[in-house]
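Of the protein chains in this complex, one is absent; all others appear in place.
Order of writing sets the chain letters: A, B and C. Residues in each chain are counted from 1.
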Amino acid sequence: MWIEPNETTVEKVQYLDENGKLLGERPDVSDDDLLSLYKWMVQARTFDKRALKLQRQGRIGTYAPMIGQEAAQVGSAFALEKQDWIYPSYRDLSASFVHGFPMKNFFLYTMGHLKGTDAEGANVFPVQIIIGAQCLHAVGGGWAGKINNENSVSVAYIGDGGTSEGDFHEALNFAGVYKLPVVFFVQNNQWAISVPIAKQTASKTIAQKAAAYGIAGIQVDGNDALAVYLTMKQALERARNGSPVLVEAVTYRQGPHTTSDDPTKYRENSELAEWLAKDPVKRMKAFIVEKGIWNEELDQQEFELAEQKVSEAFELALNTPKSNAKEIFDLVYEQKTIQLTEQQNSIRTERVLK
Amino acid sequence: MWIEPNETTVEKVQYLDENGKLLGERPDVSDDDLLSLYKWMVQARTFDKRALKLQRQGRIGTYAPMIGQEAAQVGSAFALEKQDWIYPSYRDLSASFVHGFPMKNFFLYTMGHLKGTDAEGANVFPVQIIIGAQCLHAVGGGWAGKINNENSVSVAYIGDGGTSEGDFHEALNFAGVYKLPVVFFVQNNQWAISVPIAKQTASKTIAQKAAAYGIAGIQVDGNDALAVYLTMKQALERARNGSPVLVEAVTYRQGPHTTSDDPTKYRENSELAEWLAKDPVKRMKAFIVEKGIWNEELDQQEFELAEQKVSEAFELALNTPKSNAKEIFDLVYEQKTIQLTEQQNSIRTERVLK
Amino acid sequence: MTTMTMIEAINFTLRKEMERDNRIICLGEDIGKNGGVFRATDGLQALFGEERVIDTPIAESAIVGTAVGMATRGLRPVAEIQFFGFIYEAMDQVVAQAARLRFRSGGTLGAPMVVRAPFGGGVRTPELHSDSLEGLFLHSPGLKVVMPSNAYDAKGLLTAAIRDNDPVMFLEPMKLYRAFKHEVPEQDYLIEIGKANVLKEGEDVTIITWGPTVPLVSKVVEQWEKQFNASVEIIDLRTISPIDEETIITSVQKTGRALIVHEAVKTGGPGAEISALINEKALFYLTAPVLRVTGFDTPYPVPAVEDEWLPNANRIIQSLKEVLTH
Partner (left out) sequence: MTTMTMIEAINFTLRKEMERDNRIICLGEDIGKNGGVFRATDGLQALFGEERVIDTPIAESAIVGTAVGMATRGLRPVAEIQFFGFIYEAMDQVVAQAARLRFRSGGTLGAPMVVRAPFGGGVRTPELHSDSLEGLFLHSPGLKVVMPSNAYDAKGLLTAAIRDNDPVMFLEPMKLYRAFKHEVPEQDYLIEIGKANVLKEGEDVTIITWGPTVPLVSKVVEQWEKQFNASVEIIDLRTISPIDEETIITSVQKTGRALIVHEAVKTGGPGAEISALINEKALFYLTAPVLRVTGFDTPYPVPAVEDEWLPNANRIIQSLKEVLTH
């Protein structure tokens, strides 16, 4: 008999309402963890604002802001164990920071430096530009982790738009068949550049796509750090036990797609306003203030501290010697070919005429 | 809350039991149609046996037998309107024959002739070798049909293994978003060469994959021609009204993958035996005999007629002049480039030394 | 006559062609309301509706594969790949499907379609946005590959591409989108696919180039011709596949020297084919080795070093000197 479209019921996991009020029971999360979650979100927002400013000043290149997605990114990455790996896209900076990627190197990345993807030992794969490709690397990485008994989960970060790519499908299917320790973490921020989710897929939710791969799926309020964190804990546990999962975090891209994008071309201000009311940072703050473990003064201090860390990272990046064209020839193969040696030697150091 | 793996219930559509007994109500199909369905299946089986024999004799090239899948192919294609299009894979011969593709040209195809995919005006796309690619052509074709108000449905034929390819995913997703008149008809014949369906996907059924695309899905007994035909009628109607659908026909590849394959390397004889008991031709025959509209004598005549048609087609193919290397240069572009002209002129007609 | 930037000329041409022939459909990522990330399709959806200017999900194989399907059923799709580096995702549909359809259908079907894509260096993009991959398609029979170097050519070539009955890759050098304005007639004209343009005649050396490096080569030649005391012929190839052998060979037979300039990486690239052609058909006219100034044999690098990686003025001058003094 017919399985009608969208007949699966999907219930979104939520712990905090839009004003940061707890819905239902108190979850088992320590105050320390609550504060850490919030502080990382502050760090994320601060980084984002500064990066935008620096881009406008022409001091860094194109930048893809994460504002609005801090709860999704921080909440998910905060649930990881150190031995877990993440496979981020261009927008997943704060997830990467939480998992140990140096802020300095992301600045280098935006400056077009050859070392901009160096995780300096953190388990963070180089950011992926090709939509969907990282899902397969996460599958392969997770598989290796399983074979090598690393007790490590691989997390692929991807957007709503990315779920349309063939690589997304192939990755979930492989993970399902071979029961790999992989979490597919989709930030459904409602837009893929100018294309709204309704034009991206006719599926009512992204979570329900799990059904196609015989794996578990779940939808979570992606602006609720607590919900994301706790759901991700469960997801990681399942994955660690050999059941890959798909997590959809419902959130919103408050900013432009990148600094080259003008969202007023394609979306209504009213939509943004609605989502600003659900802002993840504000919401978490309200919760911890209400809980009595945070106040305005601490908040101000935290933002200042975050600013300072960003400044330090940027300074370090600025003081890193610019990449030199001669270096690239050493990065193609483990051992340089004669062709590359010849080309490397041909490079002159004089100023480039244009 | 978690959507657990395989929580969707999928009920397989079936009209005839394994012995051809009607389950439940009599469906509204004329005797003529019942007989035509059966006769096409006889034609399919006859073609298949002959093709196998010709291959063994070295008179045609590699061949991918369809034995066991006659109900799925004939039942589905028999439901089509003339203006509908099919986009077949290498194994979907009888679907193609039912929809008007000349048997002769398929022989040419197996003989490596340049005209082996010529449908001579029937709406049958050239057989696809690249697993999954045809799904996208069906989507584009269906889209064009919609824009041009052709009232035409495009049917992509694909196997269980093919559902793992990225193109399958992208096609269903496009069709879902743009509500295109497309039916994805999956013959789940349990095997993709040596890989059983359980290693192909962890999804319990292929039908439930529809959920990922917001489209309707259905599973049907693919060895029950009546069930396939009636389900396909419904599927086509939905698609014609702008709702793409996914149909999974559960069937079995009784033969080797192709004439180059040796299935004893990877599967048990007992499994084959089980499925032989569910043979689609036998089942349909039992039904029409029981119904009193068919008997042994007619059956024998029908097989003889089918043999004769195959012989005629093969004769015609044999009498078609072999493709000539000079022809290929005219088939690359509408107008030959100077490079191609030069190369065409360089071809000598003497015997090739090896 | 109006003056236009290249991106304006592309937008104008798409509009004109869609007005002329309602079988033409545009499809791609963000080409609708947003008008494309470079505004190539700006305003088209408002003019022609969502049925003819289609925002697709993010799936390049599907964009091209769908276009193939459309092309066989009476439409003339113009597909946009947001950046050419993403074409790898659609490689089978471009090279094994669109390009081979006429052949594999025994001539009964064709795929009249265009795949447009921006590409090229010097724009400080993230990775895989700048790569010059025309060489891959030159080696793939059944496709045509064209590349304009200015607004005038963009209109004439795009018009020809859209009206061609074979699949055409129309590659748009990003750096030139808004770099110059040229006079572009509003009325209909075509630039023949497969014909190169002798931009400037000369006697002593032939420079063969296309797309993004054409203005650079012109400028270098303008500035250095006198100092080298040599007269330089410049060929803007315009079409990468099929290559206009005749124009190249005639020119090299005259000058006896050739330099090829392209952004694609050197090894196995289009410059190799041109050099091989010259070797095959004009060897004994040569008075110097045919040199190539190209991207180096590395992945397209990060912004910090791309100016050195690209065939820049220094490198062109250096090689020109070598060729001339041999």
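Rule of thumb we're sticking to: a contact is a pair of C-beta atoms (placed from the backbone, for glycine too) under 8 Å apart; a residue touches a chain by one contact, two chains touch by 3 or more.
Because the structure is a prediction, the values reported are computed rather than measured.
**Student:** In the complete assembly, which of C:Pro112, C:Pro173 or C:Gly269 touches the absent chain?
**Tutor:** Checking each option in C:Pro112, C:Pro173 or C:Gly269, the one touching the absent chain turns out to be C:Gly269.
**Student:** Which listed residue, C:Gly85, C:Gly120, C:Gly156 or C:Pro215, touches the chain dropped from view?
**Tutor:** If we include the chain that is not displayed, C:Gly85 is the one touching it.
**Student:** Write down which of C:Phe38, C:Phe103 or C:Tyr152 is the residue touching the left-out chain.
**Tutor:** That would be C:Phe103, which touches the missing chain.
**Student:** Could you pull out which residues of chain A are in touch with the chain that's been left out?
**Tutor:** 85, 114-119, 125-126, 130, 133, 135-145, 147-148, 154, 166-167, 170-171, 173-174, 177-178, 328, 330-334, 337-339
**Student:** Residue-wise, where is chain C in contact with the chain that is not depicted?
**Tutor:** 85, 88-89, 91-92, 95-96, 99-100, 103-104, 127-128, 135-136, 138-139, 141-142, 241-243, 264-265, 267-273, 275-276, 278-281, 283, 286, 288-292, 297-299, 301
**Student:** List the residues of chain B that touch the chain left out of this view.
**Tutor:** 61-62, 90, 111-114, 116, 129-132, 161-162, 164-167, 192-195, 199-201, 260-261, 265-266, 322-325, 327-329, 331-332, 337, 339-340, 343, 347-348, 350, 352-354
Just so we're on the same page, only the chains that are shown with their structure count from here on.
**Student:** Relative to chain A, which chain's C-alpha centre is the most remote?
**Tutor:** Chain B.
**Student:** Express in whole angstrom the distance between the two chain centres, defined as the mean CA positions of chain A and chain C.
**Tutor:** Distance between chain centres: 36 Å.
**Student:** State, to the nearest whole Å, the distance from the C-alpha centre of chain A to the C-alpha centre of chain B.
**Tutor:** Once rounded, the distance between the two centres reads 43 Å.
**Student:** Multi-chain contacts in chain C: which residues touch at least two other chains?
**Tutor:** 57, 59, 61-62
**Student:** Among the residues of chain A, pick out those that touch two or more other chains and give their numbers.
**Tutor:** As it turns out, chain A has residues touching two or more other chains at 164-167, 199-201.
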